[in-house]
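Of the protein chains in this complex, all but one are displayed in their positions.
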Amino acid sequence: MRNVYIVGTGATPVGEHWDRSAASLAVEALAAALGDIPASRVGALYVASALNGSLEVQSQVGPMVATAAGISGIEAVSIEAGTASGGVALRQACLAVASGIVDLVAVVGVEKTTDVLDARRERALALAGDAEWEAIHGVTTTALWAMLMRRYMHNYGYGIEDFAPFPVNAHANGVANPNAMYRFAITADKVRSAPMVAEPLGLLDCSTAADGAAALLIASEGLARDVSAAPVRVAASAVATDTLALHSRHDPLWLSAVAHSTATALRAARMTHRDIQVLDVTDPHSITAALVLEAGGFAERGAAVALARDGAITPKGALPLATGGGCKARGDAVGANGIYQVVELVAQLRGQAGAAQVAGASVALAQCIGGIGATAATHILTME
Amino acid sequence: MMKPERPVGIAGYGVYIPRFRIAAREIARIWDGAGGVPVDSKSVPGPDEDTITMSIEAARSALARARLAAGRLSAVWVGSESHPYSVKPSGTLVAEALGATPWVSAADWEFACKAGSEALTAAMGMIGSGMAEYVLAIGADTAQGRPGDALEYTAAAGAAAFLVGPAADAVAVIEGTTSYVTDTPDFFRRADTAYPVHGHRFTGEPAYFSTSRGAAERLLNDLGAKPSDFTYAVFHQPNARFPQTVAKQLGFTPQQIAPGLLSPKIGNAYSAAALLGLCAVLDVAKPGDTIFMATYGSGAGSDAYALRVTDALVERRERAPLTTAYLARETFVDYAVYAKWRGKLVMG
Partner (left out) sequence: MDLAKHWRIRHARYRLEGQRHRTTGEVRFPPAPLRPGEAHDSWEPYVLSGRGRVYSFSIVRQPPEGYDEQAPYLIALVRLEEGPLVTAQLTDCDLDQVTIDMPVEMVTRKLRALGPTGLIVYGYKFRPVV
């Protein structure tokens, strides 16, 4: 299998784009990723969206984006895996290029969540769980994470205030990201005093779903050196799954898809945890980030929150997280998050992350999960 | 008096009363109720409860007391004036939830507050004729009263289930029953209207009292019995006063009716009202005790029963929660919460 490179990135700001359709956002991101490369050179297109079918009542997002981009006819695939959609789409793109079948592939993640009212959006987000045995009870993804947070606090003796470093870090980093939805810092006090959304999750420990599109151009080695001054190699790409429903898990606090996907990726890249210098993981809530870090092997079980409390997740720490603002400050573009993560990490590897730059970052890990980790997609990126 | 060829009885019984209450004074606060209130409080069903859910719980307790496998039921009958569907029987869902399907008969009954005893009498016939071994007769209601109307103070919720079977397997043998029915429009609700209407004082002597006395006196007469022959008596209880008055008219004492008088605390549970009183009596009765019951349903009719407690009651009664366990669960809500839960707010 050939090496695979990221040769272009593009993204729209994440926000409430009342006057923009999904297709128009997607094309904007794609155009930015293409730069001077004509769209007609792209051999295949992978489009990720978690909610376009349910909220926009529009399926076949692959042909939808291809049509809007003027390249209908291309091999275009629609991918859905909840909030892991972006990562899973990138995986397909990597497979296509690595196999030798295509040399240049575009991956676009796009989401429109603001065309509907809150209750409909909550219901759609819950599609990532089990419809018959979870959603029917009025359970939301947020509520499931809240239950895990409470159990985690019970098991390891944490208080709610111990989790504040996650959203505080995310917002601090979001200031430096021009595409972030929220570009202001917040304090631990504000996190503590925010109203409850689903006890013990408060408003400032919950991401806001919004609209946005992000895109990547993936190329084979030969082509990469031609078209890009600073190509980033995808050293590993791995997708794993877990049971659909949280209650089916052996240990609800262990995200085994994250564990498998991370282990597979590290093995493929011939790296260890210590080699990873900057990470972006799905983090709509602090508990999500904590459990992901632990299952990924970056922290002992029960210790991720303590690590964050001690400053490990800031750009100067040992486990820099959410350097683009994460779900909380960059904004939660749901199915497109996985692509936003990679766009931000590529900026890190190219030294273009401004105030949120991790000094000398040359190896990054991007990971997105769908639902409560029913799908996990991990990519390791290196600047060579 | 009607008495089947084969002796029949109650093999198991079960109750359900919601935990929520509203104080009558709270209703009076909103509607400026002058003078006294007809009960202290009434039960209020929670937003996830209805006639079906309450029937299921009461029925589960009845089966548990008898240790009867649901597959042996020949019929599951639910009497109510607040079935969740106008067309689709509560009985099928209750039967399904109990595990009694598919070899079972299931249907709904209606006769205002005596819909449950309708099912009980019919069950006596099914068992007594040998057509069936066991039948569940349930009375359950989540009654609605027009806001501001006198009946709003008492329209309450509850369920009582009786597993009717052969007398040999009974905790209480049913000696016989009498039904007294006339066409009397004291209280009724037209189809497709939300709230019933009633004839105020017309609901008293010409309806509740004469009908209840009609059935009761006939049964006493046919049995050759006097009120003092019975240990306990239970009457339909639309408020606190009516059952006490009819008991006195018939010659029953306050002591006889006390254990079965629940309306002061829970209001009028309609199809479950008298039946819940009977269950409360069964919770405390001793083998050999005799119980007289007269239900009442507007429209109008009364079913009177004479029962005799057996030795089996003592052990079986402990196998499921007693009525007092449900009576002790009291969480008071205010009129706003009550109105929201009872669907009295116009939502669009």
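Just so it is clear, A and B label the chains in written order, and each chain counts residues from 1 on its own.
Convention: contacts are C-beta pairs under 8 Å (C-beta built on N, C-alpha and C of every residue); 3 or more make two chains touch, one makes a residue touch a chain.
Model, not experiment: these values are computed from the prediction.
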| item | value |
| --- | --- |
| Omitted chain's touching partners, listed by label | A, B |
| Per the touch definition above, residue among A:Val7, A:Ala50, A:Ala68 or A:Met147 touching the missing chain | A:Met147 |
| Touching residue (missing chain; options B:Asp40, B:Glu96 or B:Glu133) | B:Glu96 |
| Residue, one of B:Glu5, B:Asp32 or B:Asp48, that touches the chain absent here | B:Asp48 |
| Sole residue of A:Ala128, A:Val168 or A:Ala245 that reaches the chain not shown, by the stated touch rule | A:Ala245 |
| Touch criterion as defined above, residue of B:Arg218, B:Lys265 or B:Arg329 at the omitted chain | B:Arg329 |
| Where the missing chain touches subunit A, by residue | 118-120, 122-123, 125-126, 130, 132-140, 142-144, 146-148, 150-151, 154, 196-201, 245-249, 252 |
| Absent-chain interface as seen on subunit B, which is shown | 19, 46-50, 52-53, 56-57, 84-85, 93, 96-99, 321, 325-326, 329, 331, 347 |
